[in-house]
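Since the structure comes first, as structure tokens, the remarks are kept for the end.
Removed: one protein chain of the complex. Kept in place: all other protein chains.
Moving on, here comes subunit A:
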Amino acid sequence: MATVPPETRTRGLGSASPEDAPPVSVRGSRRSAGYWLYLIPGFVLITVIVVIPLIWNIYLSFTSYRGIRPPEWIGLENWVELMGDEKFWTSFGNSVALIIAMVVIPTLVGLVLAAMLFDLVGKKFGGKVASFLRATYYLPQILPVVVGAIVIGWILRPDNGALNEILRNIGLGALAHNWLGSPDTALASIMVVMVWIQLGYPVVIFMAALSRVDPELYEAAELDGANWFQRFRSITVSIIRPEIFVVVLTSTIAALKVFGPIYTLTRGGPGDSTIVPSYYSYSEFFQSQQVGYGATIATALTIVIVIVSVFFIKAQNRAEEAEGTR
């Protein structure tokens, strides 16, 4: 079942082009011209479903449009309003919190867990124990995000949720709290949900990457007197760096796009304490009927995501080049 060549795995998103392989068709460009025919269905579909709506959405961000009468061109008005919109900046601030919950914590903890499972648990207690634990960590990842959110949301129910019941049963009833319903804990609760959902993803990717590490390197380092942490830092982390890039990039994009858990658990509330850009634009589209302004938020979010992706891919390529010249 070797399904995908390892280079896609290690180079990740940075290698968008299959450029470096030798050309297959050697019979000149006239032959390869006919291959365009095969792109027609894909091109038509992507134009209608992605390109046109994307451009249309950007256009709408320069208009006042309430969904009924045709959009009215207002220039940069929406964008000026957006820059001064406190709710918008709050939503991005919350995105940063989600990046901590979905990227920073899972990547760091995932690295340690993967190394623990691979190096120690796998080798000393058997591969079965390690892969069982890995599957357990991965479990929340297979759920629809919304269902994952509902599972934790159920535990955090205000009056008779499991967490509050347990706190009462062990005599800590004073700590019982409306976790998702009060502004001081709502965002933190969402962050816990996202850590729980996300943690398994880096563990699985990093464990697969670790199998690439030559055990001899470890043995040599061990003989040189390097302790576990030194070996972890200088061998493990540097060898699986491509995977770390992929995990950080894909999870950051996912964190910026979070919608389902917010929609199901808090709808951005209480107040604006858990609002995120995607939910903000959704509510502008379909609740406030401020389509032009919703389109502005969505466009801003797109710009941020594209910048983040380009930045990461550039950084990854630079790191690869540095590796190559060493």
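One rule holds in what follows: contacts are C-beta pairs under 8 Å (C-beta built on N, C-alpha and C of every residue); 3 or more make two chains touch, one makes a residue touch a chain; residues count from 1.
Keep this in mind: contacts and distances are computed from a predicted model.
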Omitted chain per UniProt, picking from "Arginine transport ATP-binding protein ArtM", "Electron transfer flavoprotein small subunit", "Carbohydrate ABC transporter membrane protein 2 (CUT1 family)" or "Helicase XPB/Ssl2 N-terminal domain-containing protein", is "Carbohydrate ABC transporter membrane protein 2 (CUT1 family)"
Contact partner of the left-out chain, one of A:Trp73, A:Trp89, A:Trp154 or A:Phe311: A:Trp154
Which is it among A:Thr90, A:Thr274 or A:Thr299 that touches the chain not included here? A:Thr299
Quick one: which of A:Gly34, A:Gly171 or A:Gly225 touches the chain that's been left out? A:Gly34
Touching residues of subunit A against the unshown chain: what are they? 1-5, 7-9, 12-13, 15-19, 21-26, 29, 32-39, 41-42, 45-46, 48-50, 52-54, 56-57, 60, 113, 116-117, 120-121, 123-125, 129, 133, 135-137, 139-140, 142-147, 150-155, 157, 160-162, 165-166, 169, 196, 199-201, 204-205, 208-209, 215-216, 219-220, 222-223, 243, 246-247, 250, 253-254, 256-257, 259-260, 263-265, 277-278, 281-282, 285-286, 291, 294-295, 297-299, 301-302, 305-306, 309
